[in-house]
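Here the complex is missing one protein chain, while the rest keep their positions.
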Amino acid sequence: MARKQLRVGLVGHGFMARTHSNAYKSVSQFFDLEYEPVLQAVCGRHRDDAEAFAQQWGYASVETDWKTLVGRDDIDLIDICAPNHLHARIAIAAAEAGKIVLTEKPLARNTAEARPMVEAVEKAGVANLVWYNYRRIPAVTYLRNIVASGALGRIFHYRANFLQDWTISQDVTQGGGNWRLDSAVAGSGVTGDLLAHCLDTALWINGSISSVTAATETFIKERKSEDTGKSESVTIDDAVEAIARFGNGSLGLFESTRYARGHKAAYTLEINGAEASLAWDLDDLNHLLWFDHRVDGPLRGWSRISVTDAEHPYLSHWWVPGLGLGYEHSFIHTLADFLEGLSAGEQVGPTFRDALETTQVCDAILKSAATGQWESPSES
Amino acid sequence: MARKQLRVGLVGHGFMARTHSNAYKSVSQFFDLEYEPVLQAVCGRHRDDAEAFAQQWGYASVETDWKTLVGRDDIDLIDICAPNHLHARIAIAAAEAGKIVLTEKPLARNTAEARPMVEAVEKAGVANLVWYNYRRIPAVTYLRNIVASGALGRIFHYRANFLQDWTISQDVTQGGGNWRLDSAVAGSGVTGDLLAHCLDTALWINGSISSVTAATETFIKERKSEDTGKSESVTIDDAVEAIARFGNGSLGLFESTRYARGHKAAYTLEINGAEASLAWDLDDLNHLLWFDHRVDGPLRGWSRISVTDAEHPYLSHWWVPGLGLGYEHSFIHTLADFLEGLSAGEQVGPTFRDALETTQVCDAILKSAATGQWESPSES
Amino acid sequence: MARKQLRVGLVGHGFMARTHSNAYKSVSQFFDLEYEPVLQAVCGRHRDDAEAFAQQWGYASVETDWKTLVGRDDIDLIDICAPNHLHARIAIAAAEAGKIVLTEKPLARNTAEARPMVEAVEKAGVANLVWYNYRRIPAVTYLRNIVASGALGRIFHYRANFLQDWTISQDVTQGGGNWRLDSAVAGSGVTGDLLAHCLDTALWINGSISSVTAATETFIKERKSEDTGKSESVTIDDAVEAIARFGNGSLGLFESTRYARGHKAAYTLEINGAEASLAWDLDDLNHLLWFDHRVDGPLRGWSRISVTDAEHPYLSHWWVPGLGLGYEHSFIHTLADFLEGLSAGEQVGPTFRDALETTQVCDAILKSAATGQWESPSES
Partner (left out) sequence: MARKQLRVGLVGHGFMARTHSNAYKSVSQFFDLEYEPVLQAVCGRHRDDAEAFAQQWGYASVETDWKTLVGRDDIDLIDICAPNHLHARIAIAAAEAGKIVLTEKPLARNTAEARPMVEAVEKAGVANLVWYNYRRIPAVTYLRNIVASGALGRIFHYRANFLQDWTISQDVTQGGGNWRLDSAVAGSGVTGDLLAHCLDTALWINGSISSVTAATETFIKERKSEDTGKSESVTIDDAVEAIARFGNGSLGLFESTRYARGHKAAYTLEINGAEASLAWDLDDLNHLLWFDHRVDGPLRGWSRISVTDAEHPYLSHWWVPGLGLGYEHSFIHTLADFLEGLSAGEQVGPTFRDALETTQVCDAILKSAATGQWESPSES
């Protein structure tokens, strides 16, 4: 079919801008969609860097001020890959300009900042999405489908962690390009960066969280600042542990850290129900573990499913059974689903409103870590 | 060498009595020890059952009252495999009678009950031990040795869980033989039964815990009682989640449950330090996972060590490299170490005093689950 | 830099045409190369199918006769994704026309057919390549680099297998589109299809093979023909087992089958040297297993390396540590290396001549299976 062009204006050209750009460039070869993304413009403060990125990825033009980008008539969709503290103002301006708005996660630094973003896109009636990409790893999507089918029975436990080790060295600096260690820019440390992924998936799979208790820790208290050149207090959380109670009565256990030596991107999750359990590990992303208590007794075991068959989510668009996908495919799938939703006139999650809930849980966790009390996300 | 006989009086003849008896019978064939256990007497309320056990295992005599057993002159060591609520009175009586006292874990139902036990054995000056057997799985012992060597550098994280699934069915009853579901007998549910294992090992490997926050849950609220035949409230915790702060500044995360479908005895633990990490899983008990950041960059990985070489703890007493041991060997090793300590005049842990600390952490966790506050074990 | 356009003419539009096209489209975004592939033309017998493919992937034009394609002045490179029996005539014509020639593996149906292809490209002096893509899975490339460094010491064993299960059903037909079951088109069954992958990698990693003994089996003797509609004898090998002696004195063991229930694309390989061993599994493609005997005794183990660091082959072009790649990346890497070789004026393997050796070993294996004798590839 003849495709409708959807002209993308991308803000930022870092790591996430690459994963999104790859999705825009690849999606049409693998999915039959009404809309075809067109790489119209990329925006960055430093023109040289932005132009290099534009050339590498084939963006047709370059801007150095996101306000100019948002104001352009030839842009249909604004995609925000700028640091967290910029999400709100860009998203709100884009919504007010009637653009489709996508933003890299987390939605914002905190609930107070996020709420007006939700209001803005809903008031403007524009399609919106937060790129919590792990929902669209095929094994995760399939896991969610199984849970949604009710095959697990009553749910008792959900646990997830996201472990890294890249900030253990005292030599890692904060500020400047390392904005993930700067709470003024990032909002928080691992809670908004890593735990937010765990929470988005958990809420999607297992429903809302009613209360939490938590601890955070900053293991290295002072680091050299890229901005001032001096040693300054570290303001982010290096690690977070949380216990949660879900609305369905199940217990949740969560952990994120950048101090788990040996783990680079150890995102694992598991859900236990009365009849069956499921588990997934990003380090083995094309497989799903499945335990079904209904199997005949002595043959029961944890089944390692290769989620690479045409019957599995998204896989009919790719290769043949047994041949695995990689990390970036999750972004292509996110985009494909979003574009299908756009054609169907249906909002595809995680919307800004969905992501607001994740932000509320993050805030409740950070609050609990400060107060030592159980806290409720609904009050964030 | 000519061995000195050590005459054992065993209280109880259930599952744990079998693992202990096997240790008494096997230890001398595999370890060269001064002391040789002699199966002198087994005690059980029902003479027929006790006699059947005595015949199966070769105990020389049978008692039906533990007080009689404790009073016998031809018994050197009392080993308690009776339900938890009996530990204190038997142990104290045995200590007062000058016997060596061993007890299956946990030490007692709670701290209040445990403290006099510690005082009794210390006042009597008798050797004592609690059978927290997992310390003597060779891979766990080796893990502890590596941590104790300082090879991990500063410790950031410790996490452990013990997951089972055997009480999910509503058909499981409480009371009668099922005393593990009866808090009057057991003291608590999974906290004292399963989490206590995780905590004993954690305290041994990573030092003391200063504070905890926790949640417990009883998923099935009423069960038929074996004692009354009626449906009654379940008084134990089915699941427990806890966050801990260790004295060394590291964060701990713990979970135990009998509602994790697919897990029969999923005891796993992991410790992360600045320089290296270690992990172990009871489901793969002869291996240890080791990540050493000092390895040359691109060759770094999680190394799966087969802890079956003569250089590994206990292994020179067994077979040849590559041939794994089983669960019950941990009891044989516990006994071998205890007997070696007896010869050397050194107390080998976990002593009653060591186990008291575990009980204090359990109590702080249960208290936190009730109060919703952070609690300190030292105040238990 | 300004890139030189390299105009691609692709023959075929099946599964492999998709993997190659994806490589042509993606390589320039991830690798800084002098040459930039341009999707100039795709060729297929049925115009409609070819046009659909051209639209999906962005090919500028369509041909229905490969001779016309080869004759076009605006094509620099011919890439052959047609069935095996067409490789020779297309490749030879393309070479004679002075085109760069790439072909999907295997080079040809047999040595007799392959030899003139090698002569043609070498006589014409055109760059050439056979797409044995598994060499460029980063973990495999890294494995080869380690072996080439001599770190394994004297090599004793090499073993590899490639197991599938897709032809077990009697309902699978032969002929028509299922040309892989038709020896007239494919040349052989699993030997040329799957074992050839194992052999290409083996020869690259461990050097030449001097002799082989082998068995083949056709488990289902008759299948319905798509061409005649009748049940006809199956002429391909369903499974092959081979023992090999390498030139370096090591022993090789190889197996390929389409009758290993539960395996979709189980390509595994392992090499054992005096000092160290390495193993890899396509089902876990981003990891490499490494055992180094020089490690201190009790800490020795099989290390599972996540081949996702910037220091690992190709990875600096992708994401961040811990985030895995998929199957199709091996084609992008193959193309990137080929294009870099083109710039440097160096032939990058596997060339037609390299692939001829693989074909010779395949032929020796098939001959041995027929004669029951040891056979030498050099005599093929």
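Here are a few things to note about the model shown:
All chains are identified by letter, namely A, B and C, in their written order; residue positions are counted from 1 within each chain.
Basically, contacts are C-beta pairs under 8 Å (C-beta built on N, C-alpha and C of every residue); 3 or more make two chains touch, one makes a residue touch a chain.
On a predicted model such as this, the values are computed, not experimentally measured, just so you know.
The missing chain, though absent from the display, is touched by one residue of A:51, A:96, A:281 or A:309; that residue is A:309.
Interface note: of C:40, C:272 or C:358, the residue touching the hidden chain in the full complex is C:272. Shown as candidates are C:255, C:284, C:328 or C:363; the residue that touches the absent chain is C:255.
Contact with the chain that does not appear here is found for just one residue of B:172, B:220 or B:265, B:265.
Interface residues of subunit A facing the missing partner chain: 142, 287-288, 290, 292, 295, 297-307, 309, 311-312.
Interface residues of subunit B with the unshown chain, by the touch rule above, are 15, 18-19, 21-22, 25-26, 28-29, 56-58, 164, 166, 263-266, 282-285, 306, 308-309, 319-329. Residues of subunit C that touch the chain left out of the display are 152, 154, 156-157, 159, 165, 168, 213-215, 217, 219, 239, 241-243, 245, 249, 251, 253, 255, 257, 259-263, 272-277, 291, 293, 300, 302, 372-374.
Throughout what follows, only the chains that are shown with their structure count from here on.
With every chain reduced to the mean of its CA atoms, the largest distance from subunit C is reached by B. We define each chain's centre as the mean of its Cα atoms; on that basis subunit B and subunit C are separated by 55 Å. Across the assembly, subunit B contributes residues 300, 302 that each touch 2 or more other chains.
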